[in-house]
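For this view, one protein chain was removed and the others were kept in their places.
The chains carry the letters A, B and C, assigned in the order they are written, with residues numbered from 1 in each.
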Amino acid sequence: MIPRYSRAEMVNIWSPETKFRIWFDIEAHACDAQADLGVIPRENAQAVWKAKDVEFDVARIDEIEAVTKHDVIAFLTHLAEIVGETEARFVHQGMTSSDVLDTTFNVQLVRAADILLADMDGLLAALKRRAYEHKMTVRIGRSHGIHAEPTTMGLTFARFYAEMERNKRRLEIARDEIATGAISGAVGTFANIDPAVEAHVCDKLGLAPEPISTQVIPRDRHAAFFAALGVVASSIENVATEIRHMQRTEVLEAEEFFSAGQKGSSAMPHKRNPVLTENLTGLARLVRMAVVPAMENVALWHERDISHSSVERNIGPDATITLDFALARLTSVIDKLVVYPDNMLANMNKFRGLVMSQRVLLALTQAGVSREDSYKLVQRNAMKVWEEGKDFKTELLADTDVLAALNPDEIEEKFDLGYHTKHVDTIFERVFGEKPPA
Amino acid sequence: MIPRYSRAEMVNIWSPETKFRIWFDIEAHACDAQADLGVIPRENAQAVWKAKDVEFDVARIDEIEAVTKHDVIAFLTHLAEIVGETEARFVHQGMTSSDVLDTTFNVQLVRAADILLADMDGLLAALKRRAYEHKMTVRIGRSHGIHAEPTTMGLTFARFYAEMERNKRRLEIARDEIATGAISGAVGTFANIDPAVEAHVCDKLGLAPEPISTQVIPRDRHAAFFAALGVVASSIENVATEIRHMQRTEVLEAEEFFSAGQKGSSAMPHKRNPVLTENLTGLARLVRMAVVPAMENVALWHERDISHSSVERNIGPDATITLDFALARLTSVIDKLVVYPDNMLANMNKFRGLVMSQRVLLALTQAGVSREDSYKLVQRNAMKVWEEGKDFKTELLADTDVLAALNPDEIEEKFDLGYHTKHVDTIFERVFGEKPPA
Amino acid sequence: MIPRYSRAEMVNIWSPETKFRIWFDIEAHACDAQADLGVIPRENAQAVWKAKDVEFDVARIDEIEAVTKHDVIAFLTHLAEIVGETEARFVHQGMTSSDVLDTTFNVQLVRAADILLADMDGLLAALKRRAYEHKMTVRIGRSHGIHAEPTTMGLTFARFYAEMERNKRRLEIARDEIATGAISGAVGTFANIDPAVEAHVCDKLGLAPEPISTQVIPRDRHAAFFAALGVVASSIENVATEIRHMQRTEVLEAEEFFSAGQKGSSAMPHKRNPVLTENLTGLARLVRMAVVPAMENVALWHERDISHSSVERNIGPDATITLDFALARLTSVIDKLVVYPDNMLANMNKFRGLVMSQRVLLALTQAGVSREDSYKLVQRNAMKVWEEGKDFKTELLADTDVLAALNPDEIEEKFDLGYHTKHVDTIFERVFGEKPPA
Partner (left out) sequence: MIPRYSRAEMVNIWSPETKFRIWFDIEAHACDAQADLGVIPRENAQAVWKAKDVEFDVARIDEIEAVTKHDVIAFLTHLAEIVGETEARFVHQGMTSSDVLDTTFNVQLVRAADILLADMDGLLAALKRRAYEHKMTVRIGRSHGIHAEPTTMGLTFARFYAEMERNKRRLEIARDEIATGAISGAVGTFANIDPAVEAHVCDKLGLAPEPISTQVIPRDRHAAFFAALGVVASSIENVATEIRHMQRTEVLEAEEFFSAGQKGSSAMPHKRNPVLTENLTGLARLVRMAVVPAMENVALWHERDISHSSVERNIGPDATITLDFALARLTSVIDKLVVYPDNMLANMNKFRGLVMSQRVLLALTQAGVSREDSYKLVQRNAMKVWEEGKDFKTELLADTDVLAALNPDEIEEKFDLGYHTKHVDTIFERVFGEKPPA
């Protein structure tokens, strides 16, 4: 939640001003519902709305809280200063502080989720654009950090798109998880307040009434919410790790955008460090660290204890602000990523055709050579490339045992890149749901 | 994954026998699809099914693996021993080990999820039964471990029901998350194998094809899966904590079932310890500890590295087996929980009516006393109860300032328990979706 | 790191002002050492000290950083504005930003550790005082939340003392872990700067030179540091949990101090909630959540990547500020804890002597009854107490089988509380290292 990694819109959700405004909305709507029920006079309910456009004096509320040591009472006292003590005397009637605090927290989390969902849309758009841009930009696929077979940069972007689309769905579910409110009284029995009040307030705030609450909304919802953020963060780390690898000196298949005035290092001017994606790696850890405490918060004593509160005062803002910042930063990185197709080709050819060994192996098998023998034929030629710097295709064309199974044209064909990209359009269709132009 | 906390059905999912059977299914179905495509001869595809009902020799496969140091090759070698080397020579053609391993892992997780879902149904049934049984069994609600207002034991069971129903939904989503398969080759391009093979195999195994894979299925899916287990475990801890509190000597509102022959302690025969729910508290930690490593597994290098594998070999079985055991144990605890309604009433009356102070406060406010003054009136009588052991109602009836606002009948009415239970049916309807009999 | 849970002294360690002051100290001392070596002119080294008592303009540095996008360069530019561009031109020569940043971070952590150690001394003093105060205040010991045998409140305080003394030792070790500095250049080879500079700067800052660094100080040190904080936090949770249990309505053996003006709840004036210890439970989770990211920070790429930085910018201040606050809060809670010895006795007698069953069991065994038979004798009388509300001693005195083994005086003696407290002094001596007065 440090300013360095924060954006204003998300930070504002967690400001005292926003919090008090939501408190007010809950109290005022509750008064309306109480008036509808005939529990309190209509004019008192109406009077509360006098504070609708008044800016609350946060310092004044803090001052009162310093005396009363109770935040909701402090707010209500300040509200009465605005509305008038007599007019305000029915405010909060039948309610418990937690009715206000818990419902407010969920409103904040819902709004945070909405920002994160918008962030995600931005990221998806950037990934999709770059995916199509580099749909056929061939690069080497790697397993274990070792060259395997060709793939394309577009497929890399496309798989991040698919992963983030799943994350968008997870965020939507997470939003649903915490889009509930509760105004059910001290232990959740509605003893002092009619369920109709809860229904009215929730309706106005865009929440569903919590089917059964205690003094608080059950914390399994929040655990699921923060767990979802943790998964999203882990995916951010995944994308960041890919880019960090691509930018390392020996690979250099892509670079984070490097503005003209920016200095990479005080000492080594040629260095262009992937600091944004390294930073994202760290931010992912920060978001993720909220998951376990959120889960530890679930087991409250009886109808509630307040151990969860200090945790949520921190992870509520911290995890959402950090994730918002990280999604925005990643979107910018993807958007501006400098891709080097030539280096991709150069890297792929580093071992002079060796990456085609799988195809050759398969061809030999299909030509009737046993799998064990095929393996040995491929291996002995591959080792010459690996150890003596030979060219794989040349070696194969000179290996009489190989030639006994495959003719030179067949061998040549195994080195055609088109073989590896022939299903890219199919995959794109699966990911983006769009058929390529005929 | 120690036997003490394991149940056979779930353990079997993770046995070598089950694993090899799934491997076989994948390979055999893949051969069929390859034959459909004309890539391999039909008779070779058919020959593979000779192994359909043959029990694989795990020791033999281990023996081969000790030499080849590659588990899939070891299995394929053994399969060839059964099917015949010539007949088996097209098995696995165009595939990568991970096609088999990753798809298998997901099949196992899906089956595990199915067991967990069945477990959850059992738990929900037990909770619902006990909820209705104790719908109107009054007990004191507590916040901060301190008496607040009356609630009912049925509401306690009902809120656990609602929480577990949410968890069921989370498990269903988690199941969907990992119900995918991939047969897409070394880097996910389908270069050596047609997407139709993947489609056929997935269809046969009850999976959806992974829209875009690399050498592996993306691990954000698994992170989401284990995160869901972690939330469920946290809810188990929540229920367990409630029961542990109810059983403590000074509370004694309920006890875990205590069989006649069971000894609580070698030294203190009167002790009946809530060891099952304490155990569940620990098991919850065990399930939860899988969450972070599962999230750390997401960021694989390029098209895959194998760092996730050792993690999953452990947390795959451990987290599902432990959660299965915990759900079953909790179901049994709930089912047999000995509830003591008399003790509940005795506890509630410990402070001689003080728990009704909220009602009195509200009544005073409604009678026109200012909130501050009402608070003071209630507080001064409450303190006599607290500090001098007086009876709250008696004190109120003797307080002229109180009597100035409320008449004795009104005061009496504040101590009626029916006031607190009047919305229990409404809440039950919200939770169980059933109207109470008219 | 929210103000609510912060104390000024610890917050100040993490202010920009403190950071820049440490940066300055490092740069200025480094210049001295460079002058000693003859690498830079003495007068330039001396000139830097002109900024010794000048307050750095944080806003100005931020302004420069907004342009250069490099914090150390921004600071150096500002420093040159104070010292004079010409005079300052040798500042930072041969150094890398990380030499400054990493050494500074460790200085901050060392100072934070010093505050935590002082906090711990305060807590230990409070625990010791309360331990001696209640050395012989008998209360029931409980296992599984169930009454076991008598112990004393002093022993409870004493064991927390012993635990916190271990934590003090852990904090001392943690302080040592991070009391190192490094000025070793871009990759730790001292290529551009003599090791003597590092030695001089570290000496002045109270650090040991890191024996071998890269661009950064190795992060296993920081992982160990934050892990130690996590253990301390867990012990705080342990103490907090004990107090929360003691304060719950049915137990009420102690209460957090409750100031006259404080309102426990807006609705239930009689409630005195253990909100401080509940809060400490949550704060413990917050401190603990730094442990895993600190461990994830250890594996940096090659000679460093910067993924750790964003993590540390958060957990550095957050974990130390929160732990400082928590230790101070716990000290205050212990210091002022209201202990109710009468309630302790009342609770102990709840089951009319049953807690002495272990002694009776042992006496029967020693009198020659087999363990199995003794167990049965005790059990059958215990069950009458448990189920029928009888008095244990009375029942034993009426059981002829028991009387066959023990005479009435022997039975009476088993109910003497002195039996349970006879080794309290011995234990106190082990814990506090002091013999009781003769």
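The rule we apply is simple: a residue touches a chain if its C-beta (ideal position, glycine included) is under 8 Å from a C-beta of that chain, and two chains touch if they have at least 3 such contacts.
In this text, all values refer to a predicted model and were calculated from it rather than measured experimentally.
Colleague: Quick check: which displayed chains does the absent chain contact?
Modeller: A, B, C
Colleague: For the chain that's not shown, point to the residue among C:K128, C:H200, C:R221 or C:K393 touching it.
Modeller: Spelled out, the listed residue whose C-beta touches the missing chain is C:R221.
Colleague: Of C:H200, C:R359 or C:K390, which one is in contact with the hidden chain?
Modeller: C:R359
Colleague: Of B:S310, B:S370 or B:N407, which residue touches the hidden chain?
Modeller: From the options B:S310, B:S370 or B:N407, the contact with the absent chain belongs to B:S310.
Colleague: Which is it among A:V72, A:A148, A:A254 or A:L283 that touches the chain not included here?
Modeller: Reading the full complex, the residue touching the unseen chain is A:A148.
Colleague: Could I get the residues of chain C that touch the absent chain, sorted low to high?
Modeller: For chain C, the residues touching the absent chain are 85, 89-90, 93-94, 141-145, 148-151, 155, 158-159, 162-163, 166-167, 170, 173, 177, 185-192, 195, 209, 211-215, 218-221, 223-224, 227-228, 230-231, 233-235, 237-238, 240-242, 245, 281, 284, 288, 291-292, 295-296, 298-306, 358-359, 362, 365-366, 370-371, 419-424, 426-427, 430-431.
Colleague: Name, in rising order, the residues on chain B that touch the hidden chain in the full complex.
Modeller: 1-2, 4-5, 67-70, 72-73, 92, 96-97, 186, 244, 248, 261-263, 265-268, 273, 275, 278-279, 281-283, 285-286, 288-290, 292-293, 296-297, 301, 305-311, 313-315, 318
Colleague: Where does chain A touch the missing chain, residue by residue?
Modeller: Residues touching the hidden chain, for chain A, are 140, 142-149, 244-245, 247-251, 263, 265, 267-275, 278, 292, 296, 347, 350-351, 354-355, 357-358, 361-362, 375, 378-379, 382-383, 385-386.
Rule of thumb we're sticking to: only the chains that are shown with their structure count from here on.
Colleague: Can you work out the whole-Å distance between the CA centroids of chain A and chain C?
Modeller: Each chain's C-alpha centroid was found; their separation is 33 Å.
Colleague: In angstrom, rounded to a whole number, how far apart do the mean CA points of chain A and chain B lie?
Modeller: Chain centroid spacing, chain A to chain B, equals 24 Å.
Colleague: Return the residues of chain C touching two or more other chains; collapse runs of consecutive numbers into ranges.
Modeller: Only 244, 248, 263, 265, 267-268, 273, 275, 278, 292, 296 qualify.
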